[in-house]
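All protein chains of the complex are present and in place, except for one that has been dropped.
Each chain gets a letter, A and B, in the order it is written, and its residues are counted from 1.
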Amino acid sequence: MRPYARLGLLVVAAIVGGCATALDESETAAKTAAALKASFRPAGQAGLDRLEQDETQRACSLAAGKAPPKDVAAMIEQTNLATIRYPADGKLLGDWKNGERIAQEGRGKQFSDDPKGPVGANCYACHQLSKGELSFGTIGPSLYQYGKLRGNSVDVQRYTFGKIYNSEAFTACTNMPRFGHKGILSEQQIKDVAALLLDPASPVNQ
Amino acid sequence: MKAVRAAVALVALAIAPSLLAQGSTADEIAKYRAALQDGNPAELWEGRGEALWKQQRGPKNVSLERCDLGLGAGVVKGAYAQLPRYFADADRVMDLETRLVWCMVTLQGYTEADAKKNPFGNGNDRKSDLEALTAYVTSESRGVKMNVPMRHAKEAEAYRVGEKLFYFRGGTHDFACATCHSEEGKRIRLQDLPDLTTAQGAQKAYTTWPAYRVSQGELRTFEWRLYDCFRQQRFPELVFGSDAAIALTMFLARNANGAPFDAPAIKR
Partner (left out) sequence: MADPMKIRATTLGDSTEVKVLMSHEMETGQRKDAQGQTIPAWFIQNVIVTWNGRTVLSAQWGTAVSKNPFLSFKFKGGAKGDRIAISWMDNRGDKRTDETVIA
């Protein structure tokens, strides 16, 4: 993909240009790659392909917890925006009750998980959503009253669906997974989670 | 009594919903942890590990009492506070677990596969000798200040690789260690997360492993902590005693330098 190739070039330029000890850096990178290769084995549904980074993962790893350079960030967002597939039927919201179950479900994609078992979004691990659930994490912002504060326009629905589908399209190097792009959630599941956030009847908006 | 312990836990859980202020929930959990401090079952592992250390075992029928953990043959006191480190005989940086395997192979004559075959125990039928030995050796560093060396080039290299691994994002969810462990005061659900990028955060986290996990009824080592973090990161399985495991341990242990070691601990 062309945008990805360009992103790769930008990342290389950032290392060579921004770092006086580029040689050290590339040696450490090589040693790290070797260590990764030698230190993991496939287990359950998790193969070694999970250690092969795409350009977004590579660029964000290089940023090492800080914001990436502006041009890299812009390229990451542009590249990821291009991956979002909006529903063919034009309906962006599903059933908030299913969305709540998906938001609560922490299983899925771990090597210890049944590959045929449920795959959730585990939203509550990082976000506050409905007021009734006290066991919520704080890595992401509170989403309580998400829809009440933003309304339920088509633009808001499209942003919400897109953000869940591929969060990197809107905030480069965010902590949030790319649920649609990486095949974690199905289109229907994303619609259901979007409904949990936007449906006026959802506990999130009470 | 255990029944009392269970009662304390119930009280903590019962109070939680009525207190909307999250600080209070955390306080109650802290009280629950404090109630668990007295009578830490980790001592059962320490005792078994000490017996294993002194017992003549393996094809060569010798004990581990001549094992060099970095401070000279047979010196256990304070050894863990200076690990991982470079060992010239192995020409490799080793963490405690890897070094124990090395001694079981070179001194006692086990094959490496045999020595490593049960790193994490599971119940009564599959007790892990390595966990017990680790509990014993680490208990002999309680109160000793962390002082992980970085004199040898390979120690410095392990640290740099460990740092890279800490920020390495991959898998289906794009997670790195840093995703959850690079900001102060964050939680997953109600579980507080240490910020491992600050000295204070690394110290608090690193000096409290190994730990008896009440929820599992097992003593868990630092290698287990890394193994299970990667599982939740949706990575493949971390190989016991691997370069990545040792490099990450080096990065975190070194960042914990200066703090008194305080384990085996007890955790939820």
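We adopt the following convention: a residue touches a chain if its C-beta (ideal position, glycine included) is under 8 Å from a C-beta of that chain, and two chains touch if they have at least 3 such contacts.
No experiment lies behind these values; they were computed from the predicted model shown.
Trainee: For the full complex, can you list every visible chain touched by the one that's not shown?
Mentor: B
Trainee: Which of these, B:59, B:217 or B:260, touches the one chain of the complex that we don't see?
Mentor: Hidden-chain contact among the options goes to B:217.
Trainee: What residue numbers in chain B mark contact with the hidden partner chain?
Mentor: Contacting residues on chain B, toward the hidden partner: 1-3, 5-6, 38-41, 43-44, 47-48, 123-124, 212, 214, 217.
As a working rule, only the chains that are shown with their structure count from here on.
Trainee: Between chain A and chain B, what distance separates the C-alpha centroids? Give it in angstrom.
Mentor: Whole-Å distance between the two chain centres: 30.
Trainee: Give the list of chain B residues in touch with chain A in this complex.
Mentor: 16-17, 20, 25, 157, 160-161, 163-165, 167-176, 178-180, 182-183, 185-191, 193, 197, 230-232, 234-239, 242-245, 247
Trainee: Can you list the residues on chain A that touch chain B in the complex?
Mentor: 28-29, 31-32, 34-36, 38-43, 46-48, 50-53, 56-57, 60-61, 63-65, 109-112, 124-126, 134-139, 168, 175, 177-178, 182-184
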